[in-house]
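Here the complex is missing a single protein chain, while all its other protein chains stay put.
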Amino acid sequence: MKFTAKIFVTLRHSVLDPAGTAVKSALEQMHQEVESVRIGKYIEMIINATDQEIAIQQVNLACDRLLANPVIETYTFELISNESN
Amino acid sequence: MKFTAKIFVTLRHSVLDPAGTAVKSALEQMHQEVESVRIGKYIEMIINATDQEIAIQQVNLACDRLLANPVIETYTFELISNESN
Amino acid sequence: MKFTAKIFVTLRHSVLDPAGTAVKSALEQMHQEVESVRIGKYIEMIINATDQEIAIQQVNLACDRLLANPVIETYTFELISNESN
Partner (left out) sequence: MKFTAKIFVTLRHSVLDPAGTAVKSALEQMHQEVESVRIGKYIEMIINATDQEIAIQQVNLACDRLLANPVIETYTFELISNESN
């Protein structure tokens, strides 16, 4: 079965986001009212797996090892089955 | 009114994604079956605006000028009103 | 006076680099012998300042607030005077 995983990697709340601060400050200079800007990553992965459970394991492995930095980031994801029947 | 914008910046389909290729290849080395990995950005912005239309204009401005690189990226977003009533 | 700052932002040694790990693993799959890959940022800034001391202060301010994440990153820079005389 084929699955699409939509993965969101975001900075932990306690961690500063200098790039987000830069965007917030730049928007204020353009006279926009912005309370906060936090910049993370969005990953789309298409995977093959025998069932949903295996697919979830694969996505967790990818996030834990290759996509998120556990010291400063957390992740969530949605898994969509690409099969129609 | 206060709004939360959830912004997705993704590479255009025609554009190579070397970082995504690296992750795909690394997963294959771990014996995972992966068809594609595309890495983009996910931004959460909290803004103040008099109404939804103004909020949408603000998000478009931020994306066009500061968050997305129009040569290679496109963006979509969801806007959520933080007001309860 | 005009100065060019060449700024290197790198992950602290104690911090995992998932994107670097992905590149290393992908290279190994291409039968390359790689011991480590660490991915940081490289920033070129052109600034105006009355003298070199002020220029250094400006670069430090930019790094501390907007370019480096102090929890996980450190930075170094070179400052080049663009004036010829």
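Just so it is clear, A, B and C label the chains in written order, and each chain counts residues from 1 on its own.
Here is the rule we go by: contacts are C-beta pairs under 8 Å (C-beta built on N, C-alpha and C of every residue); 3 or more make two chains touch, one makes a residue touch a chain.
All values derive from a computational prediction rather than experimental measurement.
Shown chains touched by the undisplayed chain in the intact complex: A, B, C.
Of the listed residues A:23, A:47 or A:67, the one in contact with the hidden chain in the full complex is A:23. Hidden from this view is one chain, which touches chain C at 2, 8-10, 20, 23, 26-27, 30, 32-49, 58, 61-62, 65-67.
Mapped onto chain B, the footprint of the missing chain covers residues 15-19, 21-22, 25, 65-72.
Within the complete assembly, residues 19, 21-26, 28-30 of chain A touch the chain that is not shown.
FYI, only the chains that are shown with their structure count from here on.
With centres set at the average Cα position, the gap from chain A to chain B is 10 Å. Residue positions of chain B touching 2 or more other chains, listed in rising order: 23, 26, 30.
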